[in-house]
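One protein chain omitted, others in place.
By written order: A and B. Residues from 1 in each chain.
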Amino acid sequence: MKVEISRRRFLQGSVALSIIGGTSIGATSLLSDENEHGEMRIMTRTTNTKAQKVPFLCGMCVNKCAGIARVEKGVVVKLDPNPYFPKSRNMLCPRGNAGIQTLYDPDRLKYPLVRVGNRGDGKYKRVSWDEAYDAILNGTDKFKGLLQILDEEKDNRSTIGYCNGEGLSKEGFEELMGLKIGTPNYVDEISICLETVLGGYSATIGAYGEADMSNADYVIIAGANRAEAIITPDTMDMFKRSKGRGLKTIVLDPRFTNTAAKADRWYAVNPGTDLAFVLALTYVVFDENLYDKEFAKKYLVGYEDYKNHVIKNGYTPQWAEKITNIPADEIYKTAREFMSSEHPIYYQGRRSVFAKNDFQLRRAQAIFQGLSGNLDKKGGIIYGKKLALPKEDVNSPMYAQAQDRFDKEGIAIFAGKTGSWIVFRNMVLEGKNPYPLRAMFMRKHNPMAGVPNTKKTEEFLKKMDLNVMIDILPSDTTMFCDVILPEASYLERTSPVASYGFLEPAIVQRKAAIKPMFESKTPEVIYKELAEKLTEPLWKNSLKYDEDVQDDTKGMKADELAKYYKENGFDLTEPWEKSVEELNKERVVKAFGEEAWNTLEEKGVYYPNMDKYHKQLNPNEYQYYPDDKKNYTTKGDKLKVVVNFKNLAKKGVDPMPTWHDEWAFKVPDGQFRLVTGRHAQFTQSGTTNNMALRDLIPTNYIWINKREAKKRGIEFGDMLEVKSSIGKIHIKAYPTEKIAPNMIFMLHGFGGSSKEMEMAYGKGGNDAAIIEDKIEPVYGAAVMHETNVEIRKV
Amino acid sequence: MANYGMALDYKNCINCKACEVACKEENGVQLGADKHRIWVGVKEIEGLWPNLSIASSTFEPSQCQQCENAPCQEVCPTQATHYTKDGVVMVDADKCILCSYCMEACPYDARYVKEDTMTVDKCTFCSDTRLLRGETTTACQATCPTKVRTFGDLDDPNSEISILLAHREHRTLKTHLGTKPKLFYLI
Partner (left out) sequence: MFVLAEKGMKIIERFIPMRHTDIRELLKFEKTPLNLLVAFTTLVFLVLFVVGATNYLIHGHHAYGVTREHPWGLMIAMYIFFVVSSTGLCIMSAIGHVFEVEVLEPFAKRAIHGALVTLLSGFVVIFLEIGHPLKMMIYNTISPGLTSAIWGMGVLYSLYLIFIVIEFFFLLRHDHKWAKRFGIFGLVVGVAAHSNLGAVFGFLVARPVANGIYYPLYFILSAMVTGCYLIFLMYGFKYKLNFPPEMQKTLVATSKILGLLLAILLFFEIWRMLTAIYGGMEDRAETALHILKSSPFLVGEILLGIVIPFLVILLSNGKAIRTMVFASLGGMVGIFFMRYDLVHDTQLYPMQTLKLREYQLPPSFIEYFPSTTEIFIALGAIGIAITLYYIGDKILYLETDPD
């Protein structure tokens, strides 16, 4: 950004001396070091001085582990794990540890910015917060403001779209944009992430549940990479007992992952064919009567239909072998082992939707789990409990001019709240939206990297009259925005208190370790100030166009009108009358008392009887709840597994998991199937600029089978062009036997195009630029593994 | 007076490298891929897809072995590398002349050049950071998701590490060199 201060001054201005640095000599080297490549390196070191220890919740990924920030002289010098939180069990992963590098990232957004050049050219002007809010409301000579847009659209609030990435302050943004300003057009990460997993499990066993990996003795992990895509507590619980130490582990993945390295057996399943594997397992179980008959009779609704269905369709292991690349014998063995285990789990798996049949795959998995009877009990998939926190309802106004959301094309079950990113974007691009979509309000979200087909996302953003971004880093998407509002990072803000459920429920609070740096503000303060700026002008716009409001307020005097405005929720500022800190205290005290609040403030975690239950077992491990107090069984007789879901048929969805031949894995000769995934040292595009993590993974590479690479004369580090039907990228080659000859793999999230993220810019390839924007038919979620590509050495 | 060592339940390791980042942040280890005090290693996998050897892909977390008979200490011309009273092999940066002999002598590649002082640096078992503040774990142990490491006093028969080593089989790295490493890999 043109107004940026230099990197050295960034540090001098903001960070005190306890950040130590590298080779260069002189005063500034105490702070930083620019090496030969011009990259700056800063590192913290703890000392013996008195330090504050502030409990926080990690914000480096969506998992939210608890930690304690060590703050020396106003500088966060170390992030340690918090031993009180049962979910994260006294650990921080590499990303959690590297949070300091995100906090002190020299490329952070520091001031509100307003675009003065063209979209994408990076020309911005530093402005005050009020000027920024004013630009949102009234626009500038470069772009239209919200008021003009709403005026032109006659107060159709639905002309505004908004999106938000996962996080604790997401709800507030939804309140502001959806409930208060009044647009239904919301998209978020869910439709490019695990929508069908949640949907499939909820539809079948009533919830996603939690796998009790501490007590399970057999687990099938298919398409989930828990060693690299870390989820707490699953990751910790699984791998302490794998490798012949109590938890037999079967891993299915087209690629040999670090999870596969911890397995007893690894099956190189063809992408998108897991469903055939589960159906064949189910076939064996029905054919050999291995299932828990009593349990099935009691809880599995329509399992006999399913039995007939599976047997009749001949989903035998021999049939599945051809589809999945897993030998029939192995399928027999796995099915028998699974059902003869005491606590077997077919791991649900949290991940993006890979194939079009993912919803049915999840249904089949959940039913298979049900057939073992290992549900709602110790060592199985459990439902658990959650500690309730009171929440005040938002007084949401009714806007007569606002219209329904439109992104329903090609979707069987329309998930009203979050919609489908791909359908939403593509319909706007194709002009299929029934009314104009003219503005995007975005927060902590980078659809340029996250939503398949970057080119289309760029066009979509360029089509808007107004783009607003609230974020901490100048992401690819940020560079297409007109007004940029710098947010405080997770270590600089107290977030709304959160409740974590399941086996060992607790409430947790993220506290600000330091004050927001530069001119950044916490999200709730931004919502509040934005609401204050917008509320009056937008109300006047409603008065001008909204016939219901006009009818209601006809002939009202000023004070009556003011009362109407307040009572009917048109006052946008109402949810933020109290600060986050005040609200947190109020809610916790109300639910659990003053003592609980004190515990939460000090330790970051609270649950009833914590003082009695919480014990250190050894230098590494803690007891959070005694075994008899864990919520292993909570459903009891209310447990229900919907096997034959007849209502689905009405929407054109198979009522029972069924294989369709078009789902078979096919790659034309000379092409490769592109698969994507995660490494433990990297979240998504948001961590590409993190210097500590960049040491571990400087860029992404394309995995290509060694023999295939040799045939094509490709060696490690050679630059390849990877081309799909929608685009091409350049990326370096990594020949390895860990992938099939007709597949390639790349890590998601690299290949950033924003020049303002200096470490990330130009590093690796962006998978979203080549993944075709296909959706699965149930919710319209993006499918990530159905793109074939060609490669070429360049 | 203690005799610090570390036991590693290495089969727990998932190669996430949280330990490496925690070590860097705690101890101010310089950024840069070759500047690391601790690491997780893995062999290139054996076999051809899809018949790969899972066993060949074992993760081996490691760091300075804090040898009882440390070759690096033996070769240091200025006694910059020395044993502390707690049995930790440390480098006194003031005395280090950067002859790099210790880097040649270390069989474990545990040493590197710290570029702000241009002296040799290595794992200290957090002696000058965490232990100095009275903490009882190292940064790598504390942060580990799967709790690979147990740090403690080998001379104290009641310490967790002594109990672990008494009850479980273990091995050390490059034992044949006679360095007497104090990093024990639990089998």
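In this text, contacts are C-beta pairs under 8 Å (C-beta built on N, C-alpha and C of every residue); 3 or more make two chains touch, one makes a residue touch a chain.
Note that the coordinates shown come from a computational prediction; the quantities given were computed from them, not determined experimentally.
Novice: Would you indicate which residue among B:84, B:119 or B:172 is in contact with the undisplayed chain?
Specialist: B:119
Novice: Among B:5, B:28 or B:71, exactly one should touch the missing chain; which is it?
Specialist: B:71
Novice: Against the chain that's been left off, what residues of chain B make contact? List them.
Specialist: These residues of chain B touch the chain that is not shown: 33-34, 36, 39-44, 60, 71, 74-80, 94-101, 103-109, 111-113, 115, 118-119, 174, 177-179.
Novice: If the missing chain were put back, which residues of chain A would it touch?
Specialist: Interface with the chain not displayed, on the chain A side: 23, 36, 679, 696-699, 701, 716, 734.
By our rule, only the chains that are shown with their structure count from here on.
Novice: Could you tell me the distance, in whole angstrom, between the mean C-alpha positions of chain A and chain B?
Specialist: Computed from C-alpha means, the inter-chain centre distance equals 35 Å.
Novice: Where on chain A is chain B touching in the complex?
Specialist: Residue list for chain A touching chain B: 20-23, 29, 33, 35, 41-48, 77-81, 89-94, 96-98, 100, 227-228, 230, 232, 235-236, 239-240, 242-243, 245, 256, 258-264, 266-268, 325, 618-621, 680-681, 691-693, 695-696, 698, 705, 707, 736-741.
Novice: What part of chain B is in contact with chain A in the complex they form?
Specialist: Chain B residues touching chain A: 11-12, 14-18, 20-22, 24-33, 36, 42, 45, 47-50, 52, 54, 57-59, 115-116, 118, 129-130, 132-133, 136-137, 139, 141-147, 149-152, 160.
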